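All protein chains but one are shown in place.
Up next, chain A:
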Amino acid sequence: MTIDWSWIGDHTDDLATLTVSHLQAALSAVLFGVLISLPLAVVAHRIRPLRGFLLGISNVLFTIPSIAIFVLLLPVSGLTRTTTVIGLTVYTLVVLLRNTVEGLDSVPVKTKEAAKAMGTRPLRTLLTVELPLALPVIMAGVRIATVMSISLVSVATYIGDGGLGQLFTDGFQRNFPTPVIAGVVLTILLAVVADAALVAVQYVLTPWRRRRA
């Protein structure tokens, strides 16, 4: 299997466009996933009976193959980017919800009691004590969700979207490996770069953890 470098040279613009579109889909999904999972995780953390229910539902959603989720959405949102983003968001939920709940659970009870004793109201405790302390575990979930979404965008190629995944369909139909190789390599690169960027974000957001290292 040989790589046709001239094809890559001729298609740098296309590759760049697809990469940007790929990243946009994955990052939107993670953003929506965080926005949805955060309040749900707080509910699951505070109200024990709902915990198993919410985590159970997200686990079941996770077992549905991604191609099926995209297809299930067709009657609702059609052959659009919206379908891709909703489908990916559903996938990020299981990781984000589980990690955010675990992160909130990991905050020492004594710390919360101390905040309470100082007269801090529950919402303020959540925002200024619990969430910052839970951040490392939450960020671990965000990193997994981001890398997973970047790899999953390709599946949306079956419904006409899919960013770099379009290179796979193209290569498959023409029996031409170069675009497929380019697509795989760019997807992995994108995942590695995004993951490194999130590590940097976490480093900036948790200054108190640096002294320990």
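By our rule, a contact is a pair of C-beta atoms (placed from the backbone, for glycine too) under 8 Å apart; a residue touches a chain by one contact, two chains touch by 3 or more; residues count from 1.
Criterion: contacts and distances are computed from a predicted model.
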Name of the absent chain as recorded in UniProt (options "proton-translocating NAD(P)(+) transhydrogenase", "ABC transporter permease", "GMC family oxidoreductase" or "3-methyl-2-oxobutanoate dehydrogenase (2-methylpropanoyl-transferring)"): "ABC transporter permease"
Omitted-chain contact residue, chosen from A:37, A:58, A:99 or A:154: A:154
Contacting the left-out chain in the complete assembly, out of A:27, A:55, A:72 or A:135: A:72
Contacts of chain A with the absent chain, listed as residue ranges: 1, 59-60, 62-69, 71-72, 74-75, 143-144, 147-148, 150-152, 154-155, 157-158, 164-165, 167-168, 171-172, 175-177, 180-181, 183-184, 187-188, 191-192, 195
